[in-house]
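The other protein chains are all here in position, but one chain of the complex has been omitted.
== chain A ==
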């Protein structure tokens, strides 16, 4: 463990459809169960609304919709991952979140070219961990999207 320190990236791994995504653990505030979401009118369809997160009104983004996947019904394993970036705090609806993984720096590769170009924008890279393939998300790109600005 110690010999890898500094070259490892601790990430939270979550699932969307059949793929596994990862967010650096520093950017994750908490993982919550799904609670009542209040819809906010006239926002992009991936903005599900807002929830009351211990007294703080927090916007919720459905990552499935955001990534162009079909919506899924909320199940027992559905989670909301609260992430924070600068002054922004939002929650992501994901199918499941149940793993914390240390990724060695040399396991991270840049996003493969064949991927959809629109997605490459908010993907930092791909980490190969044995049989698993983890997609590393870039929150800056994910949260500073143009679509929301258009919605204004």
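The working rule: a contact is a pair of C-beta atoms (placed from the backbone, for glycine too) under 8 Å apart; a residue touches a chain by one contact, two chains touch by 3 or more; residues count from 1.
The rule is simple: contacts and distances are computed from a predicted model.
Taking the options "Chemotaxis protein CheA", "Phenylacetic acid degradation protein", "Dipeptide/oligopeptide/nickel ABC transporter ATP-binding protein" or "Na(+)/H(+) antiporter subunit B" in turn, only "Chemotaxis protein CheA" matches the UniProt protein name of the chain that is not displayed. Note that of A:32, A:89 or A:102, the residue touching the chain absent from this view is A:89. Only one residue from A:25, A:56, A:74 or A:100 touches the chain missing from this view: A:56. Mapped onto chain A, contacts with the missing chain fall at residues 36, 38-43, 47, 49-52, 54-59, 86-90, 143, 148, 152.
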